[in-house]
Every structure is written in C-alpha cells, then in structure tokens.
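Take this structure, written in structure tokens, and hold onto it; I'll ask about it next.
Missing here: one protein chain of the complex. Every other protein chain is in place.
Going by the order they are written in, the chains are A, B and C; count residues from 1 in each one.
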Amino acid sequence: MLVVMHAKATSSEVERVCEAIRAMGLAPHPMPGASRTAIGITGNRGTVESASLEALEGVIQVIPVTRPYKLVSREVKADDTLIQLPGGSSIGGEALCVMAGPCAVEGRQQALRIGRAVKAAGATVYRGGAFKPRTSPYAFQGLGREGLEILAEVRAETGLPIITEALDPAGLDLVESVADVIQIGARNMQNFSLLRRAGQARKPVMLKRGMSATLEELLMAAEYILGEGNYQVILCERGVRTFADHARNTLDLSLVPAVQRLSHLPIVVDPSHGTGRRNKVIPLARAAVAVGAHGVMVEVHDDPDRALCDGPQALPPEMFQDLMDQVRALAPIVGRRA
Amino acid sequence: MLVVMHAKATSSEVERVCEAIRAMGLAPHPMPGASRTAIGITGNRGTVESASLEALEGVIQVIPVTRPYKLVSREVKADDTLIQLPGGSSIGGEALCVMAGPCAVEGRQQALRIGRAVKAAGATVYRGGAFKPRTSPYAFQGLGREGLEILAEVRAETGLPIITEALDPAGLDLVESVADVIQIGARNMQNFSLLRRAGQARKPVMLKRGMSATLEELLMAAEYILGEGNYQVILCERGVRTFADHARNTLDLSLVPAVQRLSHLPIVVDPSHGTGRRNKVIPLARAAVAVGAHGVMVEVHDDPDRALCDGPQALPPEMFQDLMDQVRALAPIVGRRA
Amino acid sequence: MLVVMHAKATSSEVERVCEAIRAMGLAPHPMPGASRTAIGITGNRGTVESASLEALEGVIQVIPVTRPYKLVSREVKADDTLIQLPGGSSIGGEALCVMAGPCAVEGRQQALRIGRAVKAAGATVYRGGAFKPRTSPYAFQGLGREGLEILAEVRAETGLPIITEALDPAGLDLVESVADVIQIGARNMQNFSLLRRAGQARKPVMLKRGMSATLEELLMAAEYILGEGNYQVILCERGVRTFADHARNTLDLSLVPAVQRLSHLPIVVDPSHGTGRRNKVIPLARAAVAVGAHGVMVEVHDDPDRALCDGPQALPPEMFQDLMDQVRALAPIVGRRA
Partner (left out) sequence: MLVVMHAKATSSEVERVCEAIRAMGLAPHPMPGASRTAIGITGNRGTVESASLEALEGVIQVIPVTRPYKLVSREVKADDTLIQLPGGSSIGGEALCVMAGPCAVEGRQQALRIGRAVKAAGATVYRGGAFKPRTSPYAFQGLGREGLEILAEVRAETGLPIITEALDPAGLDLVESVADVIQIGARNMQNFSLLRRAGQARKPVMLKRGMSATLEELLMAAEYILGEGNYQVILCERGVRTFADHARNTLDLSLVPAVQRLSHLPIVVDPSHGTGRRNKVIPLARAAVAVGAHGVMVEVHDDPDRALCDGPQALPPEMFQDLMDQVRALAPIVGRRA
C-alpha cells in the first residue's frame, strides 16, 4: 500500500501518518520526491484498512501497489534516486559514474599506483576488493582488513570515494566503517541475511545481479535492503549465464531500460565481468553508456598478466584512458556528463 | 597433494605423517578408505616437497591431485562416502534415502501429521524448513526457532532424522543444535562464509546446486566445507535455470553420473523444486532413482492449496505413498534398497 | 474447433460432417479414437458457425480448442497415438521402442555388423544417417543415396525397420522411398517447408526438439505435420542448450510427462545426443524409461574411436547389450515391455 501526500503536506503531517501506520503494526517508509511525498507501507499481508489513513491531514489517497516489490517501484517513488557520494560525485543523475580499479587490492603500492592512474583518467569512484568471493577455497581470498586500510589510503590520496565488497555480516561491519559504497556481489544477491544487514547500513549499497536472476528477483533483492530503511541502493548488471562461449558471461544490456521503467533506483553496468575479455570491455562500456546506464564499473590493473584475480579482463591504465575518452564523447548524446 | 598410505599403515603412522604436514605449515586431511588411507594436503600454493614425506613409515607415495578440487575428488578418496544418520538410516550406500516433508514447518499439528504420514509411507529422513529463503521480503519467512523445536518433536515421535536449512552463520548455530543434517540452499551455494561455518559443524551437510552452477563450481563449494574438516557432505541436484517454461526449473539428471565419476560424495535429487509441478514429481523421482541417485528429496503437504510455501509442487500424502511404492519397485534394479 | 461424434457414429456420418466442413472452405481432420471419433477443423481464423454442424447426424457437439495447437492436442484426441511399424514393432504403446545404430552409415560392412549386433541385443528399430547435418561444411556429410541403399540391406537382413534423417524436400523424397520412419532433426524443427513436406509423406515422422525449443514450439512444429494429414508423428527429446558444461547438452526429461499431459503423440528420448558422453548414456537411458518415455534412441558403433561422426557418444555393442539388459529390467515397473 502507498499513501500519497499533498505536495504541500508538512513534515508533521507526514509524521502523523507514519504514526498511524505504526499503530496498525505496520512499517511506514516515507519517500520524499520532487512533486510529492509518498509513504510506502510494508508488513501487511492482506489489505490495509485505508479509510482511517485517508482521513488524515495532508493525505490525497491510499492506493494499492500492484507489483510484488514496493519500495523500489516507480509507483511509490516516481523520481530517479540520486545518490550523493563524498567528494562531490554522485550516482543516478546526469553525471556518468565511472568506478575503476583493480579486482583485488593486492598491496599498498599497487593500489595507489592504479588509484592515481584511474583518477587521472577521470574515474569518479575507486573500486578494489579486500574480501574476495572465490570459486576455489585455494584461490587468493583478498587482504581483508589490511585491504580496507589500503583503500582508505587510496581515498586519502586521490579523493575518490571507495566501493568494496562485503561477503558476510561480520565483513559488512568492517566494510561499512571504511567504504563509501558497500558492494553486494552476484553470488550473494539472494543472501537475504546479508541484504537485511546492508539495509541497516548507513552507506549506499551496490547490488549486483545474480548470474541467473530475473529482473523481478533483482528488484525483490533490492526491496530487502530498502525494507530495512536504506534507500540508497544502486543496481548493477554484470552478465548472466548462458550457453554462449565467446565471452565469460552474456551482458544483458536490455536490463537497463527494463529497470529504469519499473524502478527509481540507478543502474550501472560492469563490462569487465560481463565479458571477461579485455578486448571486449571498451566496446561494451560504450554500449552500456549508450543504452542509458548511470555508470560503468571497470577493472584496471597495471600488470594484468600477474594480477591475483581476473587478469584477463583487466584493462591496463592506457586502455582505461582510451575507454574514458570514448565514453566522454558518447555521454552527452544520451544526456549525461562524463 | 595426496599422501597414499599402505593398506596396513597403523594409525600412529598416519598421525606421524599428519604431524609432518603440519610442520610444513600445511593442513592434513586423512581420508580412511576400504583399501587404503589417503591424506589430502591443503594450504600449499605450489608444490610440496614430497621426498621428506615419502621417507616416512607407511607411505606408499605422494602424488599431485590434478583437479582444482581435492578433498571431494575420487583421486583422494576412491570409495563412496557413506553418511550414517541417527536411527539407522544412511545416505550414500545401498539404502535409498528418501527425505520427505513440508516445504516449511507451519505449525506443530501440521508438521506432526505430515511426519506420521511420510514415516508410514517409508521416508527415511524428515524435511521441513524453519528458516525460509524467500524471493520476496514480504513472504512467509518460516517459524525460526519455534520451527526447530517442532522439528525436534517430529523426530521424537517418528524416529526420523531431521534435515532443515540454515541461511546464515547465526542460524547455522541453531540448526546445528537440533538438526541431523544441515541444508545449504541453492541461493547460498557460493555463500562462502556460510560454507566455511558449515565445514566447522559436527553434523552432515547437504549442499544444493546453485541455479546456474557448473559441476566444477558445485564441487568447489563442497571443497570449502571439507576443507574445514567436515567430510560428511551430500550434494543435491534441484534443477537449473533455462529458457524452458513447462517446468519451474530444468532438472539436470546427467549431473548424477557426472558427480559419481569425479567425487566420492553422495548425491540426491529434489524433483519437487526441480520441476515445481506436482504432476511431474513422481515421474522425475523415478528417473532420479533410475539414473543412480543416492536418494530423493520430496515436498509433502496434507493441504497443498493452503501451503504457505511452494504448494503447487507439494504432494499430498497419498501421492507420496504412490511415489514410495514406485521407487521401491525400481530401486533393486539399480542396486539399491528402499 | 472440434466436432465430437457419437461412439456409434457411422463412417458415412463422419464423411458427411467432413464434407460440410469442406463446404465452409475449411479442412476436416478425422481422428478416430477408442471411445469416440473427433474431427478437428483447421483453416478457420475466427469462430466456425457451429450450429449447422451440430445439426448433422452423429454429432454430439462442436467445441472450441483452447490450445494454440489443435491436432496434436489431447483435447482433440484423448487416446495415445500408437504407430505400427513393419515387422511388428510399434511406438507409443506398451512395447518399449529401442532405436539403435550408428550416427552415420559409413559403409556396407559397418552398417550390417552393427545392425546384427543391435538386433541380437534387442533393438526394435535400426537408426543410421545417410544425410548428415554437420556444423562444418568440411565434415563428413553422409553417404547419401548409397547410404539409403545400405539401410535397405540392413533391414532385409535383420528385419528391423529403418529410421533415417531427411534434411530437405529433395532428400525427403528419397528417404520416404526407403525408410520406415522419417527423422526431422533438431536443427530443422522449425524448417516449416520441410515439416509441411513431411506432413505429405505416407510414412511416420520422428520430430526432434530444437536445441532451445519450448514445449509449445515443439507441439506447434508437430502441428505443421499433422495439419498436412500425416498423423503418425513421434516426438523426441534430445537435450537442450544451457550453461552446463559437464555434458554436451542438458537432457530435459521433464518434457516427457509434460508432452504426455498435453498431447496424444508418443515421445522418445535420445540420451546419446542428450549427453554426448558414452559414460552417461546408460544411466540416462534408464532415467528416460523410468520417466515414462515410449522409447529411447541410442548411437552404437563397433569402433567408436574411428567413427566419422559423434564417436565420443557411441556405445560399443557390448555396452549396448548392457543397456538393453538394464532397460528390460526397468520397463515392467513403468508398465512397458522390452
């Protein structure tokens, strides 16, 4: 259910509606927008008795939400969500977001060198894994806490906000204390405990689509996060599993307009994991910007052949510079700035 | 690496080899078999200096393991793993394992009624979810702790061992304290923190294949559990995501012989999730037994239309009786007992 | 639309209804069944004026068909279609059909040797390709006409009916003149000209499911054949394309009960193409029989390593004998004879 408030409803009117909802044993989620404030209601199994709410000051109407997801839906919040990051960059608006950096933080010098390079080329966010989910228990699992400290140093030196992945609730505590954006990886898209914990975080969360997740499942996973009160969620398409063998995954760019139709959340594209092949990253990054994504996430490494993780898909810094030049030229055509 | 011991090697000889391995900073995993004891070595990035180990008493040879997974491999343990459960049932041997019960424990009476029915029909393990992973945050999430207490009652009354799912480390503590088998669901197949925690449990673990997991990824996920010292792992095929729309998932029965060739771990099949349609469960359960699976897992509900979860795939008790009659007739033909 | 006739309707009553349908510019398809004769009507875009038909002698009622396919549907013909082959074997009834032989006819001696072997082991139909659809234009394309002559010899010597593939209308003329069953391969499942030509043939047709065909597309493809007047159609599941890499294709056994619910046509399973791996053919053949398929199609070669086509999935004759022994033991449990 959704309570639609008058454009001029006061904040105390909004609060009174929220109290009334709480009094029914339900949870109110006020979503302020440019032209109106809507209050999502969760916790109800059936219909909410709407007459008593409609009688309150400032309420226009109480309407049912027709989608299985609610808070992520454009029905509840018509305006695009814009996420502001420290240092002035943002995700979800006119400015194209470019997250770049190594798959894994391998050491202080490596992380800083790559940080300087991507900053110089025009990246707006630095990415780097401190905790790495690896198919094999015998593969490099990341530097952990030490990796987080290095990330903080990269931020201090470059001024770039940091995004890094959390794998479990304990790790999320650590990541939240350092990162500017918390990443939930594809393998954890339906790790509902982790999603709930991310929903309690006070930092934005980037949620990657699972390898065989439908659009509805992705939106529902995001709903877990919003349902806990964290409305700062970015979605990420990173390729799905198919029979096709010319790339590591099949990048599904049609997800971008599909998300934008149904949800107010920003969506970015990861052409590095999406293709798994260095020579396809730039063309697919161009395509991602052209299709209308709010940003791209790209792996950059200054010695890809010796990378501890995903070397074959990492761009050397000069290729990343080339990528930036190309997406910068493209962005204005789709109404973005880069 | 793998240390192969003489058939007549004594346990103190085995222990001396383990100590030598630990002294190298590595982890020994003794895997006793019918004809020999092998000791898997994990923790090495490169080659282990094998000469010093080969010089020890009781050692035949030290051989490299050629697969990316080690402990789950038949190279390391040639004999099938047999998992004994309380009450005399087992998984992995001649006896066909039939796990049956409701998708979710909905209440004491429901759980007990279904428990009596599946016991009477010949089930060997009772299944029922106390913690339910649900695509939607607004769907029934299980009774939690109370559900576990009910499961313990069902066991007390029916004598059937209990399998139930754990969704996160905290839940696993609770599940481990009650269940006889801990289930890790498809969505968590690559939740590596949870796998590690399951590897520290002292109860058998059933690991379901992820919706788009390859055989190698499934075996690697199991390797995470064995790598922590828990060798009691059962694999489960439950259908994969494809374009096909006549069933909820596409049950991939060829996984069964594929696993059995490469691994010593038992594998069971879940035709309920694998098809998602009541009318296909019995034919696919027959096929699962015929293909050589060590068991099947089936959802049974005595009022499927009102089930809080997955009603369309639940069998009413009389259909489950029919299923049992059919698989009992089939089992001897593939060398099993039911 | 479907005209349902009285059980005791005479053949001249049926013929009079057919004439009335033709007079409307439509096509009648009489489908005699055990308990009633139904007459399918095709050619209508909208509704047929049914009152005039219902007024005819012997007509019970005229009912709309709710599925997009008509003639293949159980609504139109409730009884299973049973296809009689020369020499007394059949497909679609109690007797399990086992089609066996080489992927391609490579020569007279090879074809005869394998023919004797599969006959001795209990096969009921001989398979062998004279025209081979090959991914590469440079691969062996079959012996063509000469291959058909060899197939006729195999039949003469073994008494087994012959199934072989037709790739195009010209080839279908040749195949029809020799074969007992005309095979349409997976790559041609939606080659609608070929399907129409097969519908004009006076021999049974086996239609293999396309590599990514849905159930509805498969039934629609069969409808093309029945629509031309050939009601002797057998469907075949041979595996679909997925991300899974432990087998060449993913054999989708749930298609068997799904087809049997919706259609009266027999369905067989090809575990050779379905897995592409010799070591998986026997387990999956067992599963196919257990799931309820009317038969299996298996590739047999007496020198698989030198086979000109698909050697890795061919069984040597002794393994085929083993397969026969196993499916013979299984068949009675699912109500079949082998």
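What we mean here is this: a residue touches a chain if its C-beta (ideal position, glycine included) is under 8 Å from a C-beta of that chain, and two chains touch if they have at least 3 such contacts.
Computed from a predicted model, the values in this text were never measured in an experiment.
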- Item | Of C:Asp79, C:Glu217 or C:Asp303, the one touching the omitted chain in the full complex | C:Glu217
- Message: Considering the complete complex, identify which of C:Thr42, C:Gln84, C:Asn279 or C:Gln321 is in touch with the unshown chain.
- Response: C:Thr42
- Of A:Gln141, A:Asn188 or A:Ser212, which sits in contact with the chain we cannot see? A:Ser212
- In the whole complex, of C:Glu153, C:Asp168 or C:Asp302, the residue touching the missing chain would be C:Asp168
- Absent-chain interface as seen on subunit B, which is shown: 241-243
- If the missing chain were put back, which residues of subunit A would it touch? 212, 214-215, 240, 242-247, 250-258, 261, 274-275, 279-280, 283-284, 286-292, 326, 329-330, 333-334
- Item | Those residues of subunit C which, in the complete complex, touch the missing chain | 42, 45, 68-70, 133-138, 167-171, 187-188, 190-194, 211-212, 216-217, 220-221, 223-224, 227, 240-241
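Keep this in mind: only the chains that are shown with their structure count from here on.
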- Message: Need the most distant chain from subunit C, centre defined as the mean of C-alpha atoms.
- Response: A
- Note on the structure: In whole angstrom, the CA-centroid distance of subunit B from subunit C equals 38
- Numbers and ranges of subunit C residues touching at least 2 other chains: 242-243
